[in-house]
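Other chains of the complex are left out, but the ones given are in their true place.
A and B label the chains in the order they appear, each numbered from 1.
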Amino acid sequence: MDMDERPLSLVLFSGTDDKLQAAAVLTAGAAALGRPVHLFLQYWALAAFRRDATDRDHGLSPEAGPTGRTAVDDLRAAGQASWAETLRQAKELGDVDIQACSLSMDLLHLDEPDLDPLVDGVEGVTAFYIQAGDGQIIFI
Amino acid sequence: MDMDERPLSLVLFSGTDDKLQAAAVLTAGAAALGRPVHLFLQYWALAAFRRDATDRDHGLSPEAGPTGRTAVDDLRAAGQASWAETLRQAKELGDVDIQACSLSMDLLHLDEPDLDPLVDGVEGVTAFYIQAGDGQIIFI
């Protein structure tokens, strides 16, 4: 199979802005290579994809500390796209599918209209594995 | 190779109940598809598999916050199986092998009888890779 046909799947669990940004960059990079990318949103990552929530401050990993906080804020002030904007761009230029985990929808008492338009649908873990096929899976 | 013959390997590092629950759901889903699943327990995840410890409260990721704590508690009160129970069920219905990392056993001063019966044995990282073969590896 050609490099650009192999799907890449990311399970997003963490909802802090640093991990979401890392996930967005890995998504955009794979999409730019022409690979189908599949995101599966669980737990606190799903919470960050609620409608009107993507541009809020979701904090950073505790280890970032004040120095990390300043570094992230400075880069953002210098014009870096947010993770949500990076994902929007990746969806425009490539084949990026974002699905919410049905179990986590229950956990957070969410219905599909509660989610940001970035999210394409809701699916269970079985559907996730079938779409992932034998491509790489990254848990963030 | 058929979908249901490809092994899936999970390295469990984190020992908080939210990450363990995510790992249990990913395990159960793959096992339900007929795939062999191999769990390799390190560090704080291994600590959570000590005998008589699986049903204790292991906390949540810091980012969960009080809202996340309430959501998890509510779902549990509504009858959601714990991660340990989900793993027990996955082992009954499928091919799920759970191994403790020998280096982490040393770190935590544990011997095999100290572990929950969910754990099938102790192995080193080389054995882990050999069992993982070219299947997907997920680090949680």
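The definition used in the following text is that a residue touches a chain if its C-beta (ideal position, glycine included) is under 8 Å from a C-beta of that chain, and two chains touch if they have at least 3 such contacts.
In this text, all values refer to a predicted model and were calculated from it rather than measured experimentally.
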- Note on the structure: With 2 of the identical chains in place, the whole complex in this file holds a copy count of 3
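The working rule: only the chains that are shown with their structure count from here on.
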- Message: Give the list of chain B residues in touch with chain A in this complex.
- Response: 1, 3, 6, 18-19, 22, 25-26, 28-30, 32-33, 35, 61-64, 68, 71-72, 75, 136, 138-140
- Mind pulling up the chain A residues that touch chain B in the complex? 11, 13-16, 42-44, 47, 58-59, 62, 103, 106-109, 124-126, 128-130, 132-134, 136-139
